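And now, chain A:
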Amino acid sequence: MTTVFELLLILSLVVCAVAASFSKRLLTAVVIYMAYSLVMTVIWALLQSPDLAITEAAVGAGVTGILFVLTLKKIHALKGTKDE
Partner candidate 1 sequence: MKNEWFRALVRWIDGEPAHDRRIRTPEGQRVRRARRAQRTGEQFSDQAAKRFAWGYRISAVVICLSIVCTLLYTVFQLPLFGAADSPANNEVVERYIEKGVEETGAVNFVTGMILDYRAFDTFGESSVLFLAVTSVLILLLRDKNNISEEEDLLTAHEFFIEREMQDLILQKVVAVVMPCILLFGIYVVLNGHISPGGGFSGGAIMGGGLILYGASFGILAVRRFFNRRTFTAITTAALLTYAASKAYSFFTGANGLETGIPLGTPGAILSSGLILVLDICVGAVVTCTMYGFYALFARGRL
Partner candidate 2 sequence: MLPWYQNIPFACIFLCMVNGITMPLYRRGRRAFAVTAGVSFAVFALSAVLAVILAAGGERFVYKMGHFPAPWGNEIAADPLTAMLSAMFGLVTGLSLLGGRAAQEADILAPKQPYYFVMVSMLLAALQALAYTNDIFTGYVFIEISTIAACAIVMARDTARTIAATIRYLVISLLGSGLFLIGIVLLYCITGHLLMPQVSEKVMELWNTGRYTEPLTMVVGFITVGLCIKCALFPFHAWLPLAHGGATTSSSAILSGLVLKGYIVLLIKLYYSVFTIEVVRSLKITSVLFVFGIAGMLIGSVQAIREEHIKRMLAYSSIAQIGYVFLGIGLGTEAGMAAAVYQIFVHGVTKPLLFVCAGRLTEVQGHEKSLYRLRGAAVTDPLAGAGFTLGALSMVGLPLLGGFMAKWLLAASSLATLPKLWPALLALAASSVLNALYYVPAVIALWTPSGFMAEKPAKKAPLFLLSALGLAAGVILLGVCCAPLMEAIMAGLRLLEAI
């Protein structure tokens, strides 16, 4: 049962990575990357590394996401002027 769950998680990681690289808008890519980080957090917890899970949750999905979005705002990609 855990194996199936793990397989699903890995699959969703791969899907997220592919979707982030093919998504039309930059904001979508960033949001998908944040989802990728969240899935990664669950995987760290499954791999018995709670330290990594906490760090990934705080950094990967949190601060890195904020930095990405701020950059998108600065490069005027939030309104979709550049990438649509």
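To be clear about the criterion, a residue touches a chain if its C-beta (ideal position, glycine included) is under 8 Å from a C-beta of that chain, and two chains touch if they have at least 3 such contacts; residues count from 1.
Quick note on selection: all candidates are chains of the complex that A comes from, given by their letters.
For clarity, every value in this text was computed on a predicted model and none was experimentally measured.
Touch, as defined above, links chain A to just one of 1 or 2 in this complex, and that is 1.
Across the complex, candidate 1 is touched by residues 49-51, 53-55, 58-59, 62-63, 66-67, 70-71, 74 of chain A.
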